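Left out: one protein chain. Kept in place: all the others.
Take a look at chain A:
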Amino acid sequence: MKTSIQHICHISQQTISLDGKVVFHLENQVESNEFLNESYRFLQIDYPKFFKMDILAKLAFIATELICKSLIIKDINKDEVGIVFGNKSSSLMADLTHQRSIQDKNAHFPSPAVFVYTLPNIMMGEMCIRHGFSNENTLFISEEFDAEILAKYTNHLLNERIVEHCMGGWVDAQPGNYEAFLYFVGTGKSAFWGEHTAENILGLKQKSAEEIAENFQKTAFESEPISSEY
């Protein structure tokens, strides 16, 4: 069975691109969390729970929101959407926050609201709650984007009809650095982004990363912010 990539969304360097087009860019350098909050406001999403999420969940949430809004096929069976992601740093950012709250035994104040995000799969849980996806979630951790494993595993789920559609991608955050690259995979041959293969997702990720970097450079030179007045 042929599987195909229906939409892609890439978030990095204060830029969000959907299906190859920049939808939001922030010129002034801000902290990762602030950038994501700005994106949320710009995109006029109404989901207040967003603000309690960690960086990973915010990245995955915004990318999924954009992809779901642009789905051409509206009647997908959300119960049968799976999620297969890759990540490098696990939940490092939330881990650091939790560790700082327990580092000093005399100032011990761990918070359940932080601790719950010290698991990298929580971002998938947030996506499931928001969109009603209730099929499989699998998170592979690797040194770098492992297109081979992600594509093979996702294609197996689709071919065996374990899932009907799949959100795939890479979501990672470290101090001062973050990236989300998400794609929506379905069966059938007609899709704008072509067949879902390791080669193709790797190529698309590199291409959109280059476009984002180019946009970053361009706006830096022109110093004409696209949306920074927001």
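Rule of thumb we're sticking to: a contact is a pair of C-beta atoms (placed from the backbone, for glycine too) under 8 Å apart; a residue touches a chain by one contact, two chains touch by 3 or more; residues count from 1.
One rule holds for everything that comes next: contacts and distances are computed from a predicted model.
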item: Chain not present in the shown complex, as UniProt names it (candidates "3-oxoacyl-[acyl-carrier-protein] synthase-1", "Cytochrome c1", "Nitrous-oxide reductase" or "Acyltransferase"); value: "3-oxoacyl-[acyl-carrier-protein] synthase-1"
item: Residue among A:M1, A:I72, A:I162 or A:A213 touching the omitted chain; value: A:I162
item: Absent-chain contact - pick from A:N137, A:N200 or A:N215; value: A:N137
item: Interface with the unshown chain - residue positions in chain A; value: 87-90, 92, 95-96, 98-100, 102-103, 105, 108, 110-112, 115-116, 118-122, 124-126, 128-129, 132-143, 149, 152-153, 156-157, 159-160, 162
